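Just one protein chain is left out here, and the rest sit where they should.
Naming follows writing order (A, B and C), and every chain is counted from residue 1.
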Amino acid sequence: MLVFNLLKIGASPSRDLADTLVRAWPSYTAYVVSFMTIGIMWMNHHAMLSRISKVDSRLLALNLFLLMGVVAIPFPTALVAEHLHGPAAANGQAQTAVVTYGLVMIAIAIGYASIWLYMAGHQAKLGARQVRVPRLTTLRFTGGNVGYLGGTLIALVAPQVALVIFGLLALYYLSVPLPDPDVPDDRELPEES
Amino acid sequence: MLVFNLLKIGASPSRDLADTLVRAWPSYTAYVVSFMTIGIMWMNHHAMLSRISKVDSRLLALNLFLLMGVVAIPFPTALVAEHLHGPAAANGQAQTAVVTYGLVMIAIAIGYASIWLYMAGHQAKLGARQVRVPRLTTLRFTGGNVGYLGGTLIALVAPQVALVIFGLLALYYLSVPLPDPDVPDDRELPEES
Amino acid sequence: MLVFNLLKIGASPSRDLADTLVRAWPSYTAYVVSFMTIGIMWMNHHAMLSRISKVDSRLLALNLFLLMGVVAIPFPTALVAEHLHGPAAANGQAQTAVVTYGLVMIAIAIGYASIWLYMAGHQAKLGARQVRVPRLTTLRFTGGNVGYLGGTLIALVAPQVALVIFGLLALYYLSVPLPDPDVPDDRELPEES
Partner (left out) sequence: MLVFNLLKIGASPSRDLADTLVRAWPSYTAYVVSFMTIGIMWMNHHAMLSRISKVDSRLLALNLFLLMGVVAIPFPTALVAEHLHGPAAANGQAQTAVVTYGLVMIAIAIGYASIWLYMAGHQAKLGARQVRVPRLTTLRFTGGNVGYLGGTLIALVAPQVALVIFGLLALYYLSVPLPDPDVPDDRELPEES
């Protein structure tokens, strides 16, 4: 549904097309950031669930909650694309749009943390393969939560700055994905004993 | 397509965005309830079909009928989100919207019951693994049908109450999913002999 | 995208909702017929391709052509739903809509026949399991092509009659699906020797 936000750009026939396309740069930025975010989430989700061999009903429910957040991403993406600049950006509408984006990201981060904590606490029941939670992974989850929370607070006064933070978070997760348990990982910090 | 209903919220540019987003709470509620309902249905469907090792053309046809109902859920969801309150709620429009939602749910419940009854009556042909229909499962199906039927009738006079009933039904099915035949299940009531 | 046609029904807020929903019966009929048609096509496609163990580039191209027709089905479905009756049905618009529906169906039928004929003519190359083309299957393909061609011609004068024919064709294919090569089939007529 992300591309649906792009389809709306060309639907206003009464203006100069080249000008319309250039002015729509927030839509392209939002499309790229959200697409990358969804892609990274999909990869992390796969890496996370490939550590266990069974699921129970509670994990399915947590998973459903997470998926509900990820599927909703096109909604705040459209808000940001349409209200980031131009006349609609007046009256704090850019702030409202980016704060909404941040709130959806926080909900998704909570979903990830819940699944990870549930998996860490029920390893035997779930047939988990990698039993210890590495320190780096804990740092990553904490960092993501703090980053999205901080970005959302910053969006109240400087929505453009918050968007840059969200973009940098996506780039970080893209360059340092969650380690796949199938491949030996030399990026892990030494673990607690 | 559920998120499409959310995308429409931000598309009215001439109003205050924060106010628009707050007033759209029925849309979020409808999104959450419908997403959870579709997710639970998907899980139950998987648990149901994992009991058999073969399908025949009649089961495929029943399955298609069920899927047709599930795919249609965004339609009554949008009706409820747009007509539950505000000026559009006058003249019994909220009642009409919630009754339509209930009718689609009843059709889906009939689809589930048909598949379950067909599977129970053709176990040898379908290579079913768990031959006895546990009493709890029968209760669940009957309870769901009665709940959605009762909610739809209540929607004729009190659509908000009916929506709460539909939400509680979703929460119940989420917390007590259909037992997966692959895992030993201690939630089953003693069966009839 | 089929449900998108339903979502448009509730989007006209200025009228009585119950009346709007009742008047939209062609949309529901079109949704049901098209959903069933797509579902049956999916099943037949699966049964057809499960007979071979290899694909080549020409079969992939034919398959792409077939898929292009199936994915387009929501387009003529929407035309029929919106132009079958009411003020828009005047000036032959119902005829135009149903003829368009029939033309898409004919294109899809040609796609199926092309794949089937290609498979029949390159069995060794494709590693086909069931080498003889049973007479009943040939009859089915011919019948479908004749039925959709005849229905499209009838739509030029009586679009409602043509829609009934298209619905009956869907019901026939639903009740007599293409035999799956994995299960012994007692519905086949004796084959030519």
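Here is the rule we go by: a residue touches a chain if its C-beta (ideal position, glycine included) is under 8 Å from a C-beta of that chain, and two chains touch if they have at least 3 such contacts.
Here the structure is a predicted model, which means the values were calculated and not measured.
When the full complex is examined, the chain removed from view is found to touch A, C. From the set C:L64, C:L117 or C:L139, the residue in touch with the chain omitted from the display is C:L64, counting the whole complex. One of C:T96, C:N145 or C:Q160 touches the chain omitted from the figure, and that residue is C:T96.
Across the interface with the omitted chain, chain C contributes residues 1, 4-5, 54, 56-57, 60-61, 64, 67-68, 71-72, 74-75, 78-79, 82-83, 88, 91-93, 96-97, 100. One chain of the complex is left out; on chain A, the residues touching it are 1-4, 6-7, 9-11, 13, 16-18, 21, 31-32, 35-36, 39-40, 43, 174-177, 183.
Operating definition for what follows: only the chains that are shown with their structure count from here on.
Under half of the residue numbers at the interface between copies chain A and chain B are found on both sides, making the touching surfaces mostly different.
A straight line joining the Cα centres of chain A and chain C is 40 Å long. A straight line joining the Cα centres of chain A and chain B is 28 Å long.
None of the residues of chain C touches two or more other chains.
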